[in-house]
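Data first, discussion second: the structure below is written as structure tokens.
Heads up, one of the protein chains got dropped from this complex, but the rest are sitting where they should.
What follows is chain A.
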Amino acid sequence: MRYLILIAGLLSLWSCEKAGGEVPIINEEKPLFEVPSNFDEPVYDLSKNPVSEEGFQLGRKLFYDGRLSRDGTISCAECHGQPYAFTHHGHIVSHGIDNRVGRRNAPPIQNTAWMTSFFWDGGVFDLDLFSPAPIMNPLEMDETMTNVIDKIAADSTYRQMFKEAYGTEEVNTSRFLRALSQFMNALVSANSRYDKYVRNEPGGELTADELEGLRLFEQKCSSCHSGALFSDQSFRNNGLEPFRIDPDLGRALVTERPEDRLKFKVPSLRNIRFTAPYMHDGRFSSLDDVLDHYAAGVQDTENLDPLLKSEDGILGIALTSTEKAQIISFLKTLSDEEFVRDSRFAAP
């Protein structure tokens, strides 16, 4: 098992692609938040907490600040790095403070304003309530909100930034959380080649293989990976073999309902080329592995999604190797180079 993890880790290091080139893209002119024309209206109520330049800059500084953790070593960016669409590069599951290891793969932070819940199990229903979770998780940042707010309030640079964002120097939980929400809500990824294709914009040309991949995707994948987010945000069991020892029950940990056991949130597929490894536990290092799972690896476990089991009991999604390759070539058109290189989102 240990060797498997090692091999998987090496593979993931090798296969995880970083955005082309290191050159940052300067986008200072662009508004910090806009609803892309091919997206629905946001779920988040932006009228209550609009993204302002000052709030965004404050949230950005907080996002990259290790002081949010107990010993100052772990910032949000530790597990959510921009070049990898804000995921934890090369880590099957996230690594936190004192090298403690979580049990789930850090999801990307993108298009948060459209999300109805957060975490693989959907345990948090409001973006503004999200940030305390990693901060207080003993495996991640292991700090109290009391200490975080006190540390931030003791820093005159921060106090000045709070004043610029909110009118007074007061540092409180609400302002702190709303600033982080502003930064995260600005992380809109909607400029992949695919987006330009659906918006009929220059640069939106898809190859014959990619178009065929799109057609297959719509036929075989989009009932779950639907809409502009490429996720219907539901919780489903996609037939991964659960670990024998201490299996992750997923959504049932939050709802405590047996019908939610082994269900996890359908992830967005945007920027999937940058976000390896895959699945809630990061068990697959490549998209080939993912497609192989759906084609031939689905296990008939408790609460398996009905869409993955045909009436005559055949598991998974029928895919030839050509079809798999075409779907993968389509998935790579969901890469938003501008997003992962936008200098506004980098460490201040």
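We adopt the following convention: a residue touches a chain if its C-beta (ideal position, glycine included) is under 8 Å from a C-beta of that chain, and two chains touch if they have at least 3 such contacts; residues count from 1.
By our rule, contacts and distances are computed from a predicted model.
A chain of the complex is left out here; the name its UniProt entry carries, from "ATP synthase epsilon chain", "Monovalent cation/H(+) antiporter subunit G", "ABC transporter permease" or "Copper-binding protein MbnP-like domain-containing protein", is "Copper-binding protein MbnP-like domain-containing protein". Residue A:178 is the one among A:178, A:236, A:293 or A:341 that touches the chain not shown. Screening A:40, A:71, A:241 or A:256 for touch with the missing chain picks out A:256.
Remark: the omitted chain is touched by one listed residue; of A:35, A:133, A:295 or A:325 this is A:133.
Across the interface with the omitted chain, chain A contributes residues 45, 48, 116-117, 119, 123-126, 128-129, 132-133, 135-137, 144-146, 149, 172-174, 177-178, 253-257, 260.
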